[in-house]
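There's a structure below that I have some questions on.
One protein chain omitted, others in place.
After this line comes subunit A, so read on.
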């Protein structure tokens, strides 16, 4: 009843091709943005900002980056965390070594550095595909972490490569509170998500998807495979790089190379698998699922145990947490292999007809 296109006639191609063609979607997105920018800062606690919302946004951005590469361009990668590390250390070094460089500029440069590294490790994609490519990107994961530990210059000679990030100063104002950091991260993520959405709905995105779906046909149509794949690697690494810089500067404040482990790369990969491969919104849904579920289980399990009077030790709780987490991932993969984004899409299609059957 509420979610219906009836009566919304498109009379121009411009109207048909806008970002959110359905009026209800537009209202929904604007509401969501208003809540995120105005509502949340009024009500959320400091814990929510620094432990949930900021990491959620940062990982959503990294997942978005991987989704560009894997979901849209079809190139499997296991190096997302490494590209985040490049971003984090590059931003740190730009701040450290260039006098008076604005923090946003160094974030952008960090992204570009990561993009450069991404292109380098994307070169094997010109010859190999699928799992073999994943193994090649694994090399990025190990090599970059090794580099950051091996060369002390990169971490300004600190022991074991740990860096403590500089102050966040934007237009002469230092961001110290979690709310301010949240708003900074949120703004960057919104702008970049919008840019990604624009890319995937234009010929850049169509070229990526064409390469993903049928590369021979794509090249016969006139798509040059090499630049298209490398662009996907560059854009993806740019997003991961910025996410890494935000991870260091706005979330942890101090990071070490080993923090950007293979486990983190897998986590980001799971986010897009659960959320939806080849969907911008899926990246956000997946990040929310992977990050929030453990926190939710942390709270819910002891509560349930208390309810039934079961004597759970904290170790048992953490074991159960892992088990339930794994089981839920498997459940989702079996029930809806296309991820949460597809579930959302199906729900919307049903809503268009509801309450009528046809």
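Rule of thumb we're sticking to: contacts are C-beta pairs under 8 Å (C-beta built on N, C-alpha and C of every residue); 3 or more make two chains touch, one makes a residue touch a chain; residues count from 1.
Here, contacts and distances are computed from a predicted model.
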Under which of the names "histidine kinase", "ABC transporter ATP-binding protein", "Acyl-CoA dehydrogenase family protein" or "Sarcosine oxidase subunit alpha family protein" is the non-displayed chain listed in UniProt?
"ABC transporter ATP-binding protein"
Where A:168, A:235 or A:290 are the choices, the one touching the absent chain is A:235
Of A:161, A:278 or A:339, the one touching the omitted chain in the full complex:
A:278
From the list A:97, A:150, A:224 or A:350, pick the residue that touches the absent chain.
A:224
Can you say which of A:45, A:202 or A:314 touches the chain missing from this structure?
A:202
Of A:181, A:212 or A:229, which residue touches the hidden chain?
A:212
If the missing chain were put back, which residues of subunit A would it touch?
13-14, 17, 195-196, 198-199, 202-207, 209-210, 212-214, 216-225, 231, 235, 278
